[in-house]
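The structure follows.
Only one protein chain is missing; all other protein chains are in place.
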Amino acid sequence: MTDWNARRDHATDTVRRAVARSEHSWADLAAALDRPLLWTIAALLGSHALPADLAAQAGELLALDDETVATLQEQPYRVRGDELRADPTIYRFYELLGVYGPALKEAIHEEFGDGIMSAINCNVEIDRRADPDGDRVRIVIDGKFLKYQW
Amino acid sequence: MTDWNARRDHATDTVRRAVARSEHSWADLAAALDRPLLWTIAALLGSHALPADLAAQAGELLALDDETVATLQEQPYRVRGDELRADPTIYRFYELLGVYGPALKEAIHEEFGDGIMSAINCNVEIDRRADPDGDRVRIVIDGKFLKYQW
Amino acid sequence: MTDWNARRDHATDTVRRAVARSEHSWADLAAALDRPLLWTIAALLGSHALPADLAAQAGELLALDDETVATLQEQPYRVRGDELRADPTIYRFYELLGVYGPALKEAIHEEFGDGIMSAINCNVEIDRRADPDGDRVRIVIDGKFLKYQW
Amino acid sequence: MTDWNARRDHATDTVRRAVARSEHSWADLAAALDRPLLWTIAALLGSHALPADLAAQAGELLALDDETVATLQEQPYRVRGDELRADPTIYRFYELLGVYGPALKEAIHEEFGDGIMSAINCNVEIDRRADPDGDRVRIVIDGKFLKYQW
Amino acid sequence: MTDWNARRDHATDTVRRAVARSEHSWADLAAALDRPLLWTIAALLGSHALPADLAAQAGELLALDDETVATLQEQPYRVRGDELRADPTIYRFYELLGVYGPALKEAIHEEFGDGIMSAINCNVEIDRRADPDGDRVRIVIDGKFLKYQW
Amino acid sequence: MTDWNARRDHATDTVRRAVARSEHSWADLAAALDRPLLWTIAALLGSHALPADLAAQAGELLALDDETVATLQEQPYRVRGDELRADPTIYRFYELLGVYGPALKEAIHEEFGDGIMSAINCNVEIDRRADPDGDRVRIVIDGKFLKYQW
Amino acid sequence: MTDWNARRDHATDTVRRAVARSEHSWADLAAALDRPLLWTIAALLGSHALPADLAAQAGELLALDDETVATLQEQPYRVRGDELRADPTIYRFYELLGVYGPALKEAIHEEFGDGIMSAINCNVEIDRRADPDGDRVRIVIDGKFLKYQW
Amino acid sequence: MTDWNARRDHATDTVRRAVARSEHSWADLAAALDRPLLWTIAALLGSHALPADLAAQAGELLALDDETVATLQEQPYRVRGDELRADPTIYRFYELLGVYGPALKEAIHEEFGDGIMSAINCNVEIDRRADPDGDRVRIVIDGKFLKYQW
Amino acid sequence: MTDWNARRDHATDTVRRAVARSEHSWADLAAALDRPLLWTIAALLGSHALPADLAAQAGELLALDDETVATLQEQPYRVRGDELRADPTIYRFYELLGVYGPALKEAIHEEFGDGIMSAINCNVEIDRRADPDGDRVRIVIDGKFLKYQW
Partner (left out) sequence: MTDWNARRDHATDTVRRAVARSEHSWADLAAALDRPLLWTIAALLGSHALPADLAAQAGELLALDDETVATLQEQPYRVRGDELRADPTIYRFYELLGVYGPALKEAIHEEFGDGIMSAINCNVEIDRRADPDGDRVRIVIDGKFLKYQW
């Protein structure tokens, strides 16, 4: 692993450890930073750079060292391979892509034409949906359609 | 590739080719079979076995040969590796998992405890959301939470 | 894929297709051949050579061609990579090995000493266990302990 | 390897080393914590988070440092690839999946319909079965059947 | 390889073979179809669906069979892994990404902020630049900047 | 990772961190060193050895330690695999190669004959092109054609 | 797979199938050809070219077609990856290399100096060794030591 | 690499380094411990746990630290992938499996029936065989045959 | 494998088979075509396009069908992965790169500066060198040095 990804990972683990041993939940942190829940977690885990003020706020809430606060503001290298893919909670989403990925592709092309759903201009929400047979995880992905064009 | 996956793939391609050259859209087919859109596409592409009556109906609508109609009713081997992953329309979803997968995991554990969102007791919807900056693809994944329990 | 594995796969698919379109269940076939259920399925899918009489019997029950009946009696090359691993029904067992594999190893060494559970002198059973919260799959693996010895 | 998996691994090795050099067996530890044997080993090796009281108890029994005791309570990233797969004691189970995986799949579908045996709502037991030809390892996997349903 | 990619590959090879043995250059074909050169080659090799009229025109110019003409109009699965990557002419571009990829990333972020150059809303041109030390290949990639935004 | 690549990576990360926390942009640095932008970034990230005077200058501007300044002058091992490929900003270029790589190959051969565009005698430029629909990234690759010759 | 390996594989499978359905054992064939057992099997399975007279003799004994007899005499491409490695009977040898490979290396260097045991000037024998606890497979590998020398 | 394999590797390297810089050969050590040569080397390199007395003896002969002596007695995770496979001295054995593996399989099945040569109840010897054309390495593998049985 | 590589492979195998069963050696063919030996073999095996007259000549000498003669003139996709790498005769060269590759790199940079030996403007010769200890293969690679330059 490159040194910069290793340094980023160290910051990520510092945050995870701090959250696990603090009184703050991710939901608290998102509320305090006034940002969407998944964006907040993703940013604190290294997928988005935090603006200086949010980094400082997070640093205070979680009692992070200055080095970690500085690292949280750096432009990240996102998506380091499939290292975490086998974790069962994460794997289920990969499996869904295996089972329904081609169907999503066909549906997108039929409705929108030749192109993709942007993964950049895109947001993701998660919430709990009560159900008598057992509560459900509900995830909404909302991304701009981009047409292939020359 | 095993012979049974190859046979299934042949059926899938027969269906894709038939749809591409017919007057039917996937939406038409879903309406005709009275099943959700993504389930219908996924089943016709080989991710779910079709009940005999639906297979027959699909066979008629798309003028499929008997062998294909029979294959559509067989129990599938789902998810044959990552062969289709590099297609840009499908890849964007893998990228989202790379960027937001760990955040989804943290959010699920915080809200529900230790466990997973089922990829079996789960459904997926897709629709278009109008937006002045360009219409958006909106995907809703809704799966039962399963708790780790002994 | 080597030609002999391809030929074997063709026989396997011929059997799977024949079972799917026949009135016979795997359980029927096992009863008719008077062999354990999983051994019977495994043998018919190419993991064990069938003795000539059982191959002939299976051939009659499933109306198999002579070539397939002959192939079923050949010594197999077992375990062709992980091609089928991503199928969700099969994947769950791989995941269990990921989660509990090291624990199994520790438990075997503590109870038996340094060695392995044989995968050759071994059998596997499967049955249904009724449960008010939903019936359960129960799998019993029973293999001879082999001690490392020089 | 990510920093958090590395930190977890360090805790796991600390535990393994402590057990190897203590007077406690895994069976002792499971009895002391009053939890099933394989669950206990798996949790101490990092596949399940330990509740605070059990972590404290384990920490005392094995004279673990506070950092390790804290790490044992964190939500784990399970299943880090196939790194341990080649160990002969563990490999034999992978081989069994290669030889009998498709047969298990067919048997599950025939008996239960289209779905999977849950690897989440699931437990695993191991014991010794005396046999004149050499004692045998007996493993029982017991998981809830989950049906594919939309 | 899936059957639909195999069918597409067959069409691609039919086109390549037809061009190689015809009197038409790719440049001729692009001019005849009145489309940019690289788009035309890419589409005829299966990276873009051709509109019906262009497919018909190409079919006539290259004396393609009807099946190929129909396939050229189907929505493609793009990017089938790295199979062609080792070809020296193609590999040089991969090598450039290895050598200059991180520099491109830094330059994009510094000039545009956090985001990507779209590979969808993007076009590519190639031409020859005379040079006394040996003529040069000049490639221009022009893609819309997309900002990460929620 | 070999020790020398690890040492180089450490220097690269030292530079990246220094730039991120300094008042200098990459553009500043390139201007100060009087070298093209992408060459400068690439060299400072370890893809080209810096001449001693440029290394010294960079060391002063970024307040680098002597070890880093010395490392920047060593002959590099370039291109350490595809570790950074999954970063979305970098991945888009790989995807372009997947979609247009064979078309580039055909166009090069048609225009220049059998050979390659050199990745050694080659330079790359990047700039911003204003566009009412959103500004665009414009990349120019300019490499000498090399003919296969014995 | 390349066409020539595929053609060779076809010949190999033709031989395997012929042996399986003939009255000849490999031992018979080796005796008839007057060559060592493992060399004979290896040659008939494609690892060594057969001299014309032996190929003809084998062709007669196994009633092989002319094409197969001709292919058996061609210079082979040996060792096509690890495709057969997972077969349990073959895998055990790979496992032995994992467990004892480094020890073999140390022992060779200590006894012979820096170099290798040739895999070219080398032969392999197999026989059965009776043992009251169960008969044993005994394999002897005998290869010339080659010293690193400039 | 997991922390426990890393710790084991450290012990292995400590031993290798100690042997290289001591006056003891592996043969000496095997004689002193009164165990077969290859078993001794393999155990000291981490493939077998050493009984306490042998570990102590080895520790004295090689002046090992206590931590290393303790690690030598722990139950190992054997076979960590193919990391050492490319070393020429080790590779030759892998090549032999590629060339003669299928022949060994056929010979075992013909002589013993369906099953394997155990890699657990197995030992390996190595010696030098004088030969006028250059001395030869002679390796004898002797493993119990295990029959597939339910 | 893509269809065009498969078609090329078929031509290659046709040539190999024709040479093996003809009275012509590769050396004869090279002499007849008046081209260097390795170039001739490489071209006939698909690494270089043959000019029409040479293709025709080769077709006559080897009695090739028209389709093969036409394919030999097409622009090839070179280097299809590492499929043939494990063949012992070819593998030895890969091993040499593993053992001496970094030394070659250092020597090139010391003598020529930062750059590469071209694999395009390059030729390769092979001949036999008599030696009392056994004749030797002598291979000469002669490629133009290319300097990194912007």
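The first chain written gets the first letter, and so on, giving A, B, C, D, E, F, G, H and I; residue counts start at 1 in each chain.
Definition applied: a contact is a pair of C-beta atoms (placed from the backbone, for glycine too) under 8 Å apart; a residue touches a chain by one contact, two chains touch by 3 or more.
Just so we're clear, the structure is a prediction, and the values are computed from it rather than from any experiment.
Touch with the chain that is not drawn comes from one residue among F:20, F:56, F:70 or F:140, which is F:70. Residues touching the missing chain, restricted to chain E, are 86, 88, 91, 95, 98-99 (touch as defined at the top). One chain is missing from the display, and on chain F it is touched by residues 1-5, 7, 70, 73-75, 77-81, 119-120. Although one chain is hidden here, its contacts on chain G can still be listed: residues 36, 39, 48-49, 75, 77, 105, 109, 114-116, 118, 120-123, 146-150.
One rule holds in what follows: only the chains that are shown with their structure count from here on.
For the pairs B-F and F-I, the count of C-beta pairs in contact is higher at F-I. Separating the centre of chain B from that of chain I, both taken as means of CA atoms, is a distance of 46 Å.
Centroid to centroid, with C-alpha atoms defining each point, chain A and chain E lie 32 Å apart. One finds 23 Å separating the Cα centroids of chain C and chain D. Counting only residues that touch two or more partner chains, chain I has 1, 75, 77, 86, 88, 91, 120. Every pair of chains in contact is given here: A-B, A-C, A-D, A-E, A-F, B-C, B-D, B-E, B-F, C-D, C-G, C-H, D-G, D-H, E-F, E-I, F-I, G-H, G-I, H-I.
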